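Dropping the structure in here first, questions after.
Omission of a single protein chain aside, the complex is shown with its protein chains in their original locations.
Chains: A, B and C, in written order; residue numbering restarts at 1 for each.
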Amino acid sequence: MGAQPTPGGLLLEAEGLGLERGGRQLFSGIDLRVGQGDLVQIEGANGAGKTSLLRILAGLSRYGFSGAVSRHAPQLFLGHHSAVKGLLTPRENLAWHIAGEAEFSADEIDQALAAVGLYGYEDVPSHALSAGQHRRVNLARLYLSRAPLWLLDEPFTAIDRSGVADLEARLALHLAGGGSVLLTSHQLVAVPHPLLRLDLATGLLQ
Amino acid sequence: MWSLFHKFGSPPWLYRLSGSILRWLLPITVIALVAGAVWGVLFTPPDFRQGNSYRIIYIHVPAAVVALAGYYVMAIAGAVSLIWRMKMADVAMRACAPIGAALTFIALVTGSIWGKPTWGTWWVWDARITSMLILFFLYLGVVALYEAYENKELAAKACAVLSLVGTVNIPIIYKSVDWWYSLHQPASIKFTGGTTIDPSMLYPLLLMIVAFYALFTCALLLNMRAEILQREQRTAWVRRLAAAGESD
Amino acid sequence: MYFESMAAALQMEGHGAFVWSAYLITLGAIVLILYAPRRREKRFLRQLEGQIRRSGGKVPGAAKEV
Partner (left out) sequence: MRVAGSAAFCARLLRRQLVLGLRRPVEIGNPLLFFAMVIALFPLGLGPAPDTLAAFAPGILWIVALLSNLLTSEGVFRSDFEDGSLEQLLLAPQPLYLSVLAYVLAQWLLTGFLLGLLSPLFALMLGLETGAIPALASSLLLGTAVLSLVGGIGAALTVGLRRGGMLISLLILPFYMPVLIFGSGAVQAALAGAPAGPYLALLGAMLCLAVALAPFAIAAGLRISVDA
């Protein structure tokens, strides 16, 4: 964390990653180098270990895998859970989510919420919002974060079509600015940017 | 040194090594246990205050001493597992808990039996027995935590953290229980001054303590062997071993 | 030997029952902690051997070579 990108612009390196769960080899021999401006989609069937791989790369899983990961840049990880507290308002939730990165003013927070279509919902208790809106609170981080590498686990679930389009536009902007995105998704990602696919079954990057 | 450390991380090597150690250590342990027990029970004079019941000391004290030491062995294995992520340290830690619990159990039961002729009751909240009881709970806690985790690798890490917390706490628990006992109990029940034990009683006791340490080592190695095989059941060396139909 | 006869050793001036029962219980516990893992190991190897024979020399799921 907080390390600088290598001279070659590498943000994340992984070598020979393998994972065994319950006596079954989920994947093995995964080599991955993510540089600036890379968009990587991790592909695989249900239960192939996409989320597990992402958690290993993020540093949440520390035990039970083989291989090595080196992180050269700050990361932003969005997992399955929205991390939204029902008792807090979207504004409070977002302010806390982003608190680890930097201090943001109330205006910046509100603008980010507006960008994900939550204008007018800033002060509603979050338990009154839908699952999709929770997800949007979570995605609003992407409008504030300045971490160069994003690790997104199924970012398109639970949001509607316009939300997907907004998110894709945001990803494109991030990539154009030299940022990188690593994501798992079942659907095609329509971003006008070269897409690398990592197939978990074969370990090949295309 | 470093290469030896790596060897300890290798299951087949550890399995073979433990086999050759056990081949001579196990008979020696049994002989020492029998010799110490016979010496203590039949060839020592009785205690002038407690008479013959004190002969239980030859199993009670060694079991208590080794049970406590076993907790520290477990914690050290846990620390190795956390710091160097050595899988064989997980195995050793896992193996310590049931043995330690069994030894604590021996110490508790023999202490209770000893209490009946000495104090006229099966259970006294005496400092040593109370500390032993708490140690027993600590061991059972480690076993329970291990069993509660489905992922056994994480189970071992969690138990390692717990046993390290225990090592910090055990001296505090022992001291506080000692202090609590001296506050609440009149001095009349006090016995075994400890400092003035006759050599004729001391030597068999020392022999038994050494024998119990050896017993702990044997049980630890045996448990580790069983655990290693189960963890490595899909590897070629275990398959060859099983196909050959022998265990050494 | 401290005691004059075997009977005296068993009796121990009234403390015999306590001392001997303590030793017997300990013996039982020691046998158990030494025997249980040994039995676990033997049984496991037998099981595995049976598995190998049934599947014609291969263990299902055996992947790693060491």
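Quick note on the criterion: a residue touches a chain if its C-beta (ideal position, glycine included) is under 8 Å from a C-beta of that chain, and two chains touch if they have at least 3 such contacts.
In this text, all values refer to a predicted model and were calculated from it rather than measured experimentally.
Asker: Omitted chain: which shown chains does it touch?
Answerer: For the complete complex, the undisplayed chain touches A, B.
Asker: What chain A residues would touch the chain not displayed?
Answerer: Residues touching the hidden chain, for chain A, are 1-2, 58-64, 74-75, 77, 79-85, 87-88, 92, 96-97, 99-103, 146.
Asker: In the full complex, which bits of chain B touch the chain not displayed? Write them out.
Answerer: Per the touch rule, chain B residues meeting the hidden chain are 82, 134, 137-138, 140-141, 144-145, 148-151, 154, 157-158, 161-162, 164-166, 168-169, 172-173, 175-177, 179-180, 183.
Keep in mind that, in the parts below, only the chains that are shown with their structure count from here on.
Asker: Please indicate which chain is farthest from chain A, where distance is taken between mean Cα coordinates of the chains.
Answerer: C
Asker: By number of C-beta pairs in contact, which chain pair leads?
Answerer: B-C
Asker: Could you grab the centroid distance between chain A and chain B? Build each centroid from C-alpha atoms only and quote it in angstrom.
Answerer: Roughly 48 Å separates the two chain centres.
Asker: Listing for chain C: what residues touch at least two other chains?
Answerer: 61, 63 - these are the residues of chain C that touch more than one other chain.
Asker: Hunt down the residues of chain A that sit against at least two other chains at once, touch-wise.
Answerer: Each of 23 in chain A touches at least two other chains.
Asker: Across the complex, what residues on chain B touch chain C?
Answerer: Touch list, chain B to chain C: 12, 26, 33, 37, 41-46, 51-53, 55-56, 59-60, 63, 95, 98-99, 102, 105-106, 109-110, 113-114, 116-117, 215, 218-219, 222-223, 225-226, 229-230, 232-239, 241-243, 245-247.
Asker: Give every residue of chain C touching chain B within the complex, in rising order.
Answerer: 1-3, 9, 12-16, 18-19, 21-23, 25-26, 29-30, 32-34, 37-38, 40-42, 44-45, 48-49, 52, 57, 59, 61-66
Asker: Give every residue of chain A touching chain B within the complex, in rising order.
Answerer: 23, 63-64
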